[in-house]
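Every protein chain except one is present and positioned as in the full complex.
Order of writing sets the labels: A, B and C. Residues in every chain begin at 1.
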Amino acid sequence: MTEANSLLVEQIFRDASFLRTLGIQLTAFGFGWCEAQVPITPAFYQQHGFVHAGVLMTLADHTCGGAAASTLPVDKDVITVENKISFLRPAIGELLKCRCDVLRAGKNLIFVEATVTVLRKNEPFTVAKASSTLLVIPRAHTPATA
Amino acid sequence: MTEANSLLVEQIFRDASFLRTLGIQLTAFGFGWCEAQVPITPAFYQQHGFVHAGVLMTLADHTCGGAAASTLPVDKDVITVENKISFLRPAIGELLKCRCDVLRAGKNLIFVEATVTVLRKNEPFTVAKASSTLLVIPRAHTPATA
Amino acid sequence: MTEANSLLVEQIFRDASFLRTLGIQLTAFGFGWCEAQVPITPAFYQQHGFVHAGVLMTLADHTCGGAAASTLPVDKDVITVENKISFLRPAIGELLKCRCDVLRAGKNLIFVEATVTVLRKNEPFTVAKASSTLLVIPRAHTPATA
Partner (left out) sequence: MTEANSLLVEQIFRDASFLRTLGIQLTAFGFGWCEAQVPITPAFYQQHGFVHAGVLMTLADHTCGGAAASTLPVDKDVITVENKISFLRPAIGELLKCRCDVLRAGKNLIFVEATVTVLRKNEPFTVAKASSTLLVIPRAHTPATA
């Protein structure tokens, strides 16, 4: 991972205002992987008192972007094409953690997987698994998706 | 659609605090379909100045839940099993609208599709399409997913 | 749709030996859409006597490719990046039909949706819905995916 990759991953988390809205924090990353977390607040609940699927999806999607960015050439950026997420268990607890790993970084597309874990009284439970495809786009240009 | 269905759909939107956090509003529904919307604010942006995928996914996921709920027997509720979303275009504009339609309402599972549209200077652009599977669970019980 | 598009769609169906293995036939297409079908034989069954998911997925995947190809510039081809399919009902009957429509044809990616219908005693039942992402690649070159 180059210094440019490192700066890009940090920028992707710093410059996304929706991440600040939710309080999602970048916690660690390296070449081909990224980790982030977010403390759970009642503002995240859905109607059954679980964390809303949308919070889990936001965390997984963005952390996948971080993992993908860690593998890019210097003049490139990424944008999400699609993702799929499976909800394995209700998310109840104090903290959500996400780990993403790049499955394959191609010239045009990057495939990434995410695991979302909830910490409940310090015990971890896997609550969701996701897979995401990202398109490699020119950096600095306004990205025209697809 | 029964009065019980109608109350359940409204409750699903009213009792989910994450929907209030984002400002998502139920706008219309009937048997097998549901519509919701949310005004776009800078708090929703990702790092390129588009609406974050997480906002689109939250809107699609929850509105799918509303559509599914409109088809349930009186003693049942639903919880999302999985969903997949494709991002067709960057979401830039003033308002996001989502329309969901039930593809099939089975005894155990309900399949729903979502279309997310952005209004930009009053012109609509389809920005995402999603498909979701929901599990039918007993109502009032604490839902044990899966 | 140009003559080149038309030839490409026909070629995609003619040159895929797995399609001949299963007996899948191109039935109709135009700009942004494609239809194909396959008569059901006992060789297609899974262990419950339904048509195997793999047959439905093959039909949906390939017909999505046909729909995408109908929209391409002359020097381009497509390859599937990912797809997701939901099985709405068991597939029991005499004939499978598939209809695919392009949701968005971008410069790099094409998004397509598929509906798979079974004909049982001449009555149609929707058995599956799928969504697929395809990558636009140079034509004639050996396609290096991703």
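Please note the rule applied: contacts are C-beta pairs under 8 Å (C-beta built on N, C-alpha and C of every residue); 3 or more make two chains touch, one makes a residue touch a chain.
Bear in mind that the values here come from a model prediction, so they are computed numbers and not experimental data.
Asks: Could you tell which one of B:61, B:82 or B:113 touches the chain left off the display?
Replies: B:82
Asks: Suppose we count only contacts with the excluded chain; which residues of chain A make the list?
Replies: Missing-chain contacts on chain A: residues 84, 86, 88-89, 103-104, 111, 113, 126, 129, 131, 133.
Asks: Against the chain that's been left off, what residues of chain C make contact? List them.
Replies: Looking at chain C, the ones touching the missing chain are residues 11-12, 14-19, 21-22, 42-48, 52-55, 57-59, 61-62, 79-90, 142-146.
Asks: To test your reading of the contact rule: which positions on chain B touch the chain that is missing from view?
Replies: Residues in contact with the chain left out: 81-82, 84, 104, 106-111, 133, 135, 144-146.
Operating definition for what follows: only the chains that are shown with their structure count from here on.
Asks: Looking at CA centres, what chain is most distant from chain B?
Replies: If we average the C-alpha coordinates per chain, C ends up farthest from chain B.
Asks: Report the inter-centroid distance (CA atoms only) between chain A and chain C in whole Å.
Replies: 31
Asks: Where the centres are mean C-alpha positions, what is the separation of chain A from chain B, in Å?
Replies: It comes to 21 Å between the two C-alpha centres.
Asks: In chain B, what residues contact two or more other chains?
Replies: Residues 84, 86, 88-89 of chain B each touch two or more of the other chains.
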